[in-house]
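This is the structure, below, for whatever I ask next.
A single protein chain has been removed from this complex, and every other one stays in its place.
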Amino acid sequence: MRNMRKLSPLLLVFCLAFLAACGGGNNSSGSTPSTGGTGNNTDSGGRLNDQGSSSGDKVAISFWGIDGISSYVEPIIKEFEQENPDVSVEISWFSTDAIKESLKVAASSRTLPDVWFNWGGSFASFYSANGLAMDLTQVATDHNWTGIYNPAAIELAKYDGKIYSVPFHLASLGVFVKKDLYEQYGLQAPKTLAELENHMAIMHENGITPLPVGGKYGWMLMRWTEQLIEHYAGPELHDQLSALEASWTDQSVVKALTKLKEWSDKGYFPKGFITMAPEEAEMYMYSDGGYALEGTWFDQTLTSNGYDPNNYLFFKFPNEQGAVRMSSFAEGFQINAETSSEKQEAAIKLAEYITSPDVVNKYINEYGAPALSEFASTDAAPHVTVMAGEVSAGNFLITDQALPQEVVDKLFEVTDAVILNAMTPEQAAAEMQKAVDQYKANNP
Amino acid sequence: MRLKANFAPWLFLFPALFIYLMVIVLPSLYSLALSFFDWNGVSADKKFVGLGNYISLITEDTVFRTALKNNLIWLIGSLTIMIGLGLTFALILNRQLKGRVFFRSIFYYPYVLSGIIVAIVWSWMYHPSKGFVTFFLEKIGLEALANPWLSDPKTALYAIFIAGVWQGVGLPMVLFLAGLQAIPRDPYEAAIIDGARPFQTFRYITLPLLRDTFVIVFATTMVGAMKVYDIIYGMTGGGPMNSTQVLSSWMYYQTFKYNYIGIGSAISWYLIVICLIVIVPYVIFISKRSHH
Partner (left out) sequence: MEASRKRKFSNGLLYVILAALAVFFILPVVFVAFTALKSNADLNAHSFYSFPQELMWSNFADAWNRIRKYMGNSLFISIVKVPLGILVNALAAFALTRLRFKWATGMFVFILIGMMVPMQATLVPLNMMLNAFDLNNTYPGIMFIYLGFGIPFGVLVLRGFMLAIPKELDEAALIDGCGELGKFFRIIVPIAMPAIATLFILDFLATWNEFLLAQIFITKDSMQPITAGLLTFQGQHSTNYTLLNAGVLLSILPVMFVYVFFQKYLISGMVGAVKG
């Protein structure tokens, strides 16, 4: 009893301390009064540095990016700091999975950085829809983005008609294959699906795995699935499916899955590919041959693995539909909607600097595929300019960003099931629609 | 004098208790509170649903059921095979064998590696064309068994479990070794004089005196089995067809990919409660028996 009495005040103190600290954190003093009127009383950026008073002292902003871009973005940011001595940037680098998780945790605890790297579609929309990412439509108009960035990139940076990212990369996907392999068999880039299948048969007969795909985590196989859907459904229906406006029980979905199964049954995929890691499957492509449905980053991947991009032939997946659209997505920088307008200004300036033509061209050898409408070409990445030209002709948002994440995972699940004979394509399509309905019920 | 005696335990406990409350207890309670809501973690749209999340997980979520089943399979496997092997190794390496320190190190060594690395290493062992397991099975004439185990929903979890045993058996082994060394020789000598055979001494002397060891091994193994994540996610990503999802990975998906914070928290609490129900009575029971 006596100990109990001693315990309760102690616990009370702990709880009070914790709650007080929590409450204190949300209304932390020191946030600059807003001059822009975009409702920002939460101080989320200035953890380690001064908040920066309104008299024009140094503004400190925080930047989150992924490891893959650090080799060139870090020097770019340093140059930015030199040219803008009143801004200091605190940089954090993350691996691909880590940044998604960290952003979510930061969103829930209101500790998002001032500017962060993000993909598009359902990855970015979470921040846009919940008022965490800043609406940049006015900024885009004021700063003449249409004159700077590729219109496809600007489209992909939109959510609900408004722009929520500064476009950074415009990625598009197509088929790569070793040139000498095609020359060996006297083949030209296929224009129809049937032709592509003929080529795959030829490779298969010669002991090469035509489709060195690793199914682990689902996205690599999905690149093929979505092109088959485009082929069987056509652009309009495909877009409706992605927008959850058409039913996934449509025959086109069934046909696409059936075709995948056919390829699997013919042995076009590696044995046991369903849980094989993508990089492991690609080893077959590097050593023997086969198709890689890869994107604008592929030149750099090849180079870093010690292969010459100029040895690879590129062609768009022959879905035979209209403009023969490529799968595409944009990577961009989102700006914190809830931080002070001073920091927002600095953050926008930084993002625009990183993606500006002069800077991009200076670093073009490593930069990958910029979202600009015009940029220098480089021998180090010969396919980038080609693909940038093609993507404007027609593109659709890549499926794992177009669909809500839980629907994407369901697509992965049913695709696996069809290939493993656990479901018929019709059942798979029905399951997909069920998941879509479930999502809509949970998110009215 | 009296006052001092009553204060003292709390003073010594204070640092641990304070940190523990702040880092574990309060966040867990926060998570418990969240599990009663339908919320994405940021929007103003926060709806109280009571036990709704818990119920819908059981009634509507097929993957949750798969995950629960997988954790139970992993648990049963760990409690029998991992602990059984650990005990066996400990018994063997407790004898006066030459080189026993060397062997102990070899069997403990994989425990040092992180789950992600173990996942890569063993995915490669199982690789259908470039993996050693495939090669070995073919060499000894068992081609029929040389299937891509990881991509078959029926065998994937078990294949991963083998890797899990490789990684994890070192800990129970070391714990049991310590327990065995704490047992005095006298009961054994008396038993041998009485004419007892090895199996009898094991059953009537060794096992009872290892009771306390079993508590620690049991608790850590159970918790480990319920929380298992890295190795599975690394080897199959939860596939094929979500057949190797476990509670930890499914909780991760729900919370961080789909933004259903309430559901994710409910999954956590299912995990905690299952552990509680099993471990706490066991620990209390053993504590009462051992400390007369």
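Chains: A and B, in written order; residue numbering restarts at 1 for each.
Please note the rule applied: contacts are C-beta pairs under 8 Å (C-beta built on N, C-alpha and C of every residue); 3 or more make two chains touch, one makes a residue touch a chain.
Quantities reported herein were computed from a predicted structural model and do not represent experimental measurements.
Looking at B:L145, B:I192, B:L207 or B:V280, the residue that reaches the missing chain in the full complex is B:V280. From the options B:I19, B:I76 or B:L142, the residue with contact to the unseen chain in the full assembly is B:I19. With the whole complex as reference, residues 3, 18, 21-22, 24-25, 47-48, 64, 66-68, 70, 90-96, 98, 101-102, 105-106, 108-111, 277, 279, 282-283, 286-287, 294-295, 297-298, 301, 304-306 of subunit A touch the missing chain.
On the side of subunit B, the interface with the absent chain consists of residues 5, 8-13, 15-17, 19-20, 22-28, 30-31, 41, 92, 97, 101, 103-114, 116-117, 120-122, 124-125, 127, 129-132, 135, 166, 174-175, 177-179, 181-182, 210, 212-213, 215-216, 219-220, 223, 226-227, 247-248, 251-252, 255-256, 261, 264-265, 268-269, 271-272, 275-276, 279-280, 283-284, 287, 290-291, using the contact rule stated above.
Operating definition for what follows: only the chains that are shown with their structure count from here on.
Centre-to-centre separation of subunit A and subunit B, using mean CA positions: 35 Å. By the touch criterion given at the top, residues 2-3, 6-7, 10-11, 14-15, 18, 100-101, 104-105, 107-108, 126, 130, 132, 215-218, 270-277, 280, 283, 404-406, 409, 412-414, 416-417, 420, 422, 442 of subunit A touch subunit B in their complex. Of all residues in subunit B, those touching subunit A in their complex are 6-7, 10, 18, 21-22, 26, 40-43, 123-124, 127-130, 147-148, 150-153, 156, 235-237, 239-242, 253, 255-261.
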